[in-house]
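Missing here: one protein chain of the complex. Every other protein chain is in place.
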Amino acid sequence: MKSPTTAGAKPEQELGAEQLGMFLYQMMLMRRFEEKAGEMYTRGKVRGFLHLYTGQEACAVGAINALEEQDKVVTHYRDHGHALARGVDPNRIMAELFGRQDGVSGGRGGSMHLYDVEKGFLGGYAIVTAHLPLAVGLGLASQMKKQNAVIMCVFGDGSVGEGEFHEALNLSVLWKTPVVFFCENNLYGMGVPFHESLSTEIPKLAAAYNMPAVSVDGMDVLAVHRATRIAVDHCRAGNGPYFVEAMTYRYRGHSMADPELYRLKDEIEQYRKRDAIEKLKAYMAERGDLDEAKLAELGERVEHVVEQAVDFAEQSPNPPISTLMDHLYKETAGG
Amino acid sequence: MAEMRMRDALREAMREEMLRDPDIFLMGEDIGAYGGSYAVTKGLLEEFGEERVRDTPIAESGIVGAGIGAAMGGMHPMVEMMTINFSFLALDQIVNSAAKLHHMSNGQISVPLVIRMASGGGSQLAATHSHSLEGLYAHFPGLKVVCPSNPADAKGLLKRAFRDQNTVIFIEHTANYSVKGEVPDDPDFLVEFGQANILREGSDVTIVGYSGSVHQAMRAATMLQEQEDLSAEVIDLRTLRPLDMETVINSVKKTNRCVIVEDDWKFGGFAGELSAQVMEQAFDYLDAPVARVSCKDVPLPYNRNLEFAALPSEEDVVEAVLAML
Partner (left out) sequence: MAFEVTMPQMGADMTEGTLVRWFKQVGEHVNRGEILAEIETDKANVELEAFEAGTVLKHVVAEGEVVPVGEIIALLGEAAEQVGDVERKPPAEAPGRRKVEPDGPAAASPAGVATAGSAAATPAAPGPNGVAANGRVRISPVAKRIASQAGLDITSLKGSGPDGRILRRDVEAAIAAPKPAAVPPTPPGAIAEVPRQAPPPARPEAAPAAPVTSPAQGLSKIRQAIARRMTLSKQTQPHYYLTLDIDMTAAMKFREQLNSSASEAQRVSVNDLVVKACAIALERHPKFNAEFGDNGLVMHDRINIDIGIALDEGLIAPAILDCGTKSLGRIATESKDLVERAKTGHLRADEYSEGTFTITNLGAYGVETLIGIINPPQAAILGVGSVMDQPVVRDGQVVPAKVMKVALSADHRVTDGAEGARFIKEIQGLLENPVSLAL
């Protein structure tokens, strides 16, 4: 899927109908993709841990669409949405969830470990915060090799208590690495509300390291996009890292096994009323960029893509057992 | 050829490789202006500048992670852990990121990274600063583990590490830093991984060592020759992953006896792995159970006498050999 990109446009510029349509499509695709993934999990097709992104779509779509082709994304284990936003083939994502040969990670990684280097998607990371220092290193490489690439590093509010969070922010500022630290604050680190596990507000942590930081409404794709474009431009201009906190919400449990004892159904309903997809639909309709027919067409397209992804995954074989030991080490020329 | 100490041979290796490959850069705690805690990187900041010789904050996990990220981004970094003891703080990055990304990404990502660490006990640094973790790192598939015992190997192996596309854990026993030896000055002098070195040929017993313990093995071989008229073959493994079992097995088939010497703890140490492999591959050639001469299962005490009592000595090796004849 080749998507139009908004990169390069001035942050304050209004987005055109095509770009808004693309945002809407991506968000709807993520929503339906995750529903299907959840269904496939209950049917035992997808195994292991499965963390659904439902509710947080505006974050991935707003942030990742602010990037250029040479830029790179690293993210946490709730990573299907970011992969989709970066243009990774839904067929190959679903095949990876099924653990099949044609999965983006050849069936080695599963839901939490999607990689598509060609798309600049360098992975979902399942150890909380482990990818933050990696982002700093990727930024350092970009800087030293003069590649002008910005690293989009997505993580959750659960990350900020880890020592590596602080090590990474500090290093990044010291070395002025081009990293957007994008925090998806969905209010819970598994089941613990973030205000119970952090003694301050998240952007203040970044500010403490002299890193510019903003907090935006993560249920508003345009707000996320606007803030992230400013952040990306800041990094690309060689000014060092930038911190964005997006206040968001996940509608589903932490993982499929989550009985959600820690929050009230009413809270979920309140957030659903602020649903990012509905908000964008309303905005587009108001502008005259969306009508019933177009919406129905988008819906059908999404349905088709997701069904196709399931078919593709079903048909993809298991990775051959003979490949079990593959890719343990990269061959080194001359030995 | 020039005679030099191991720390100088290591520096030469880094210098030559940095001149060869502009993607190589160094980072670590006090490796720049200070010259490195063990003076291994001394002078490199002056020669290569701050961009390629980076002093870092004291943040092991952060700097190893940054090294991994830079390697993913096309660089070939060397991260120095001031000592192996601090690498525990970076263990997640080493084990979960460096060792696994190539496999988990189905070969898409590679992590060409060298992590150097000063290791070993015997310097009265007490329990927190006296670890021998070669075997621990060798436990993880996806890592390469290198542990030279002499200056020439140190140079050839470190240069080879910079030409590898994988993460190499390069462990330097502090007792070896001042060891002198002839070192080739050919800029393409490499010591291949997975090739154990027979330091001394013999026919009565095979003594296997690596890193610091090679010296106990060699001294024990001399004692056995002089005092008991026994001929011991001494093998320096050089790298634990890849592991050259072929050389060990061929030797055991000849001598029918095997003693393994290591500074690591005996319980769950690398000698256990070696011993199992000898049993699996040379069962019918053994005249005695494989013997392990390892560190006593205790955190290393500060007191010199106690520390020496815990660590393996050449006398322990001799005793182990005599007990199996």
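Per-chain numbering from 1; labels A and B assigned in written order.
Operating definition for what follows: a residue touches a chain if its C-beta (ideal position, glycine included) is under 8 Å from a C-beta of that chain, and two chains touch if they have at least 3 such contacts.
Bear in mind that the values here come from a model prediction, so they are computed numbers and not experimental data.
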Q) Out of A:Glu14, A:Glu39, A:Glu278 or A:Glu300, which is the one that touches the chain we can't see? A) A:Glu39
Q. In the full complex, which of B:Met75, B:Ala90, B:Val114 or B:Leu230 touches the chain missing from this view?
A. B:Leu230
Q | Touch with the omitted chain, as defined above, among B:Asp204, B:Asp244 or B:Asp263 | A | B:Asp204
Q: Spell out, residue by residue, where the missing chain touches chain A.
A: 35, 39, 41-44, 47-49, 101, 255-257, 259, 261, 315-324
Q: Can you list, in ascending order, the chain B residues touching the missing chain?
A: 204, 230, 253, 281, 283-285, 322-323, 325
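Following the convention adopted for this analysis, only the chains that are shown with their structure count from here on.
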Q.
Could you work out how far the Cα centre of chain A sits from that of chain B, in whole Å?
A. 40
Q | chain B-touching residues of chain A, taken from the complex the two chains share | A | 72, 104-109, 113, 115-117, 122-123, 125, 127, 130-142, 144-145, 147, 163-164, 167-168, 170-171, 174-175, 326-335
Q. Which positions of chain B touch chain A when the two form their complex?
A. 23, 25, 51, 54, 56-57, 59, 61-75, 77, 92-93, 96-97, 101-110, 112, 141-142, 144, 160, 163-166, 192-193
